[in-house]
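Here the complex is missing a single protein chain, while all its other protein chains stay put.
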Amino acid sequence: MAALTPYTYIQCPCSDFSTLGRSSDPNLPAGTEADDDDDRTFDPRAPRANYTLYPLEYLLYCEDCHQIRCPRCIAEEIVTYYCPNCLFEVPSSNLKSEGNRCTRSCFQCPVCIGPLTVTSVETKPDPSLLAAPDNAATPHAGPYALICSYCAWSSAEVGIQFEKPNGIHAQLAKLRNGGSTRLTAKERKERRKDPSFRPQPATEGQGTPNEAEDLDLETQFANLKAFHQGQLANPNSADTGLSALGDLGFSSPTSLSRIMSIYTGGSLQDKKAKSRVGAMREALDANEGLQLAKLDESAAIEALRSEGHGSTASAAQLADQPPNLGEEHLHGRGRFTSELRPIPYLLRTKRSKRCPVCRHIISKPEAKVQTTRFRIRLVAGSYIPSIAIRPLSLSGGTGTGTGTSASGPAVPGALLEPLRPAHYLLTFKNPIFETIKVTLGAPAKTPGRLASKVTVLCPEFEIDANTDVWDEALNQGGGSERDKRRRRGEDGAAAAGGGGGAGSQSNINHQNQLEVGKIWERGRNWVSIVVEVVPASLRLEEGDPPLAEDEDVLEIPMFVRVEWEGEAGGDEVGSVATRDREAREKRELAYWCVLGLGRIRP
Amino acid sequence: MSSRRPPRGEYIETDTGNKVARKATLVGTQNIMLGGKTVIQPEAMIRGDLIRTIQAQPQSASGAAPNNTAVSIGRYCFLSRGCCLRPPGRLYKGAFTFMPLRMGDHVFVGAGSVVQAASVGSHVHIGARVSIGEFAIIKEYVRILDGTVVPPNMVIPSFSIVAGQPARLIGEVPEGGHEAFELRDLYKTVGNNPQPMPI
Partner (left out) sequence: MSSKRTPHPPSGPRPPVHLSSSLTISDTAQLTGTHTIEIRSESVIHPRARLESSVGRLAIGRRCVVHERATLGAAPVSSAGLGRVEGVEVAVTLADYVTVEVGAVVEAGETVVGEGTVVGVGARVGAGAVVGKHCTLTPYTEIAAGEVVPDFTVVYSNGLRRTDKRGVAELKNKGMVRQIDVLRRMIPSNPAKFA
């Protein structure tokens, strides 16, 4: 069984319906609404939970709403498009005309997706050269091919070779697999405009649809579009192609314009057409965009017979293929590796992120591709405490064990013994410059049919402010200062209300005693507390459904409430106006999180 | 493992704060540049002897000695047990030459990984048993998961998480994940006087 390192996931409030409605109300401090949820335990195994839990690093924080924001609820805006291979920025205007792939010479291998490099193919390597290695300068002349340096695929395998080592994208657009040329998109467009030119070259047939081999995707679409627009303009044309369907309304111009308006945003909505009744016919030949499916598979079967299954492309390979503009339809085609084409790299983006509620930007990278700086980066980790989980071994370790039978698994990732108490150390680290008060709430039994018992030994405590890091850095080595700090923190905790963090001396640590209501250890801006769990037994009753995937993972839902006093920001839009503005303002943030401790031994 | 105090210094600590294990294998040390505060664990290996033999341009008028650096490493890098750094080599104008391997700051190289990249940016985490092919270019803030094979010549842009054989993009480093690349704390936990990991 795969080892499992303990993890903490935090629930984004966006999934909570009770907060969704109200967090948009600027007069309510965030967090208070969560009080209503106290009696409702969050179930980490609920199907919905899959989409709401995130590691802390993935969460952002809106300073105006005072709320956590997750990748699912934020609104993204693209700042820059760039090619992940050549790292060149692509202006968004090019995107419209050229598509979302790199148009330089960046290609991926269609077989293994490794990067392809342009290499000159010496068609006939002269074996005599081997004997004369001094012949240094190898002739760097064409033809060239794209070669994968991982799986050794070569574009020459599918009959594609290039004359020049640069401008591969443009050269490739003119080449078919096998080496025959084809028209570029631009040439095709021009050809379509030319009324004297029949859309399909009359090489093989005389315009019968069966022979319309060369009707590529774009031309077909253009023909179809022209044909249907003609039909819309003139619905009473005499011949009806599929009149039998007329009764169902499939071929009425109204339904067509309705469907077109769905996709085109209403531009084709024809007011006149609505009033008219009449049937349209369907396209009849290639001129009108009709293309018959090719059902003759004998060539494919023959190829399969001679080449075997090794020559077929996998589903993943076909899925990675770019839409092959300018080629004919791939319906039922593209089965063989010989039909695969080099994949131009998909562009990547840099994106800024907005709060979904107040629309403020909460993350904004610098636009330049090569910089990694951010103009704005409000990450949840600098606002809410991080929670680290560590198994606590009471018997071993310090050696002064006082005979506690219970212990957590000594090795991180080891399996939890069912029905045997185990202890975990939760370390909360305060990132903000104020002292925070943390209140934890966890159900006595984990939700779900495998109910493990959970006891948070110290559910209420204070964590000192995250003072200047340099203070500590300067005092490093001087342990006394650190100790003083630590003790001072304990006094503070003892003074804290609710008797929550009643002073735990650090010597408790050495005595290995677990006391309810006491902090295990504290430091400059962190506090460790102990959670005791009694894992459930995985033994199932007769007739129960078998264990679901990961059902043996012990996950504890925990409600965290953080309170602190911040500077009352008068200029803040969403701040609370009712409290003493001149003084300090009480702030509160509450959220569910899930502690994944480990797997239970079956 | 770090709790055990070796009798004699397991590491050689240099003036610039590098901690080089006595059992690490550094070949051609004169061609290896360490930026300082870099940890090289036992059994790690660096091939400084594979120097460049062809200069791209003939040396300019300065007449200075050709730069023979084969491997340059920034600050706060961490080379785990059994990893290997070696300069990439290729045919250039019909002759074979090695090219230097440049590595930024805060680069973690996992146990048993082999790095033959042309450059590795700062804040990069390379997992265990990873192979980085020759002339790969890895930009800043990249995470390469365990067992990944980065093919030769691959470029991995910033904020990528890659995995697989061959490597493919499987995710992006989130905004909140930048600090996790810092290796200052890890640096303190090794050496002849290891400190516990600060909380």
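Think of it as A and B in the order they're written, each chain with its own count starting at 1.
The rule is short, and it goes like this: contacts are C-beta pairs under 8 Å (C-beta built on N, C-alpha and C of every residue); 3 or more make two chains touch, one makes a residue touch a chain.
Given the structure is predicted, the values throughout are model-derived calculations rather than measurements.
From the options B:69, B:165 or B:189, the residue with contact to the unseen chain in the full assembly is B:165. If you put the hidden chain back, the residue from B:32, B:71 or B:84 that touches it is B:84. Residue-wise, the contact with the chain that is not shown comes from B:50, picked out of B:50, B:79, B:142 or B:183. When the full complex is taken into account, the listed residue touching the unshown chain is B:114, out of B:21, B:71, B:114 or B:173. Residues of subunit B that touch the chain left out of the display are 23, 25, 27, 43, 45, 47, 49-51, 53, 81-82, 84, 86, 89, 91, 94-98, 111-112, 114, 129, 131, 133, 147, 149, 164-166. Not every partner is drawn; the one left out touches subunit A at residues 111-112, 121-122, 125, 127, 129-130, 133, 147, 150-154, 156-157, 310.
Convention: only the chains that are shown with their structure count from here on.
With each centre defined as the average position of its C-alpha atoms, the distance from subunit A to subunit B rounds to 28 Å.
Within the complex formed with subunit A, the subunit B residues making contact are 91, 93-95, 123, 133, 139-141, 149, 151-160, 166, 168-169, 174-177, 179-180, 199. Residues of subunit A that touch subunit B in their complex: 56-60, 71, 82, 84-87, 112-115, 117, 135-138, 148-151, 348, 353, 363, 369-370, 372, 374, 377, 379-381, 388, 427, 429, 523, 526, 528.
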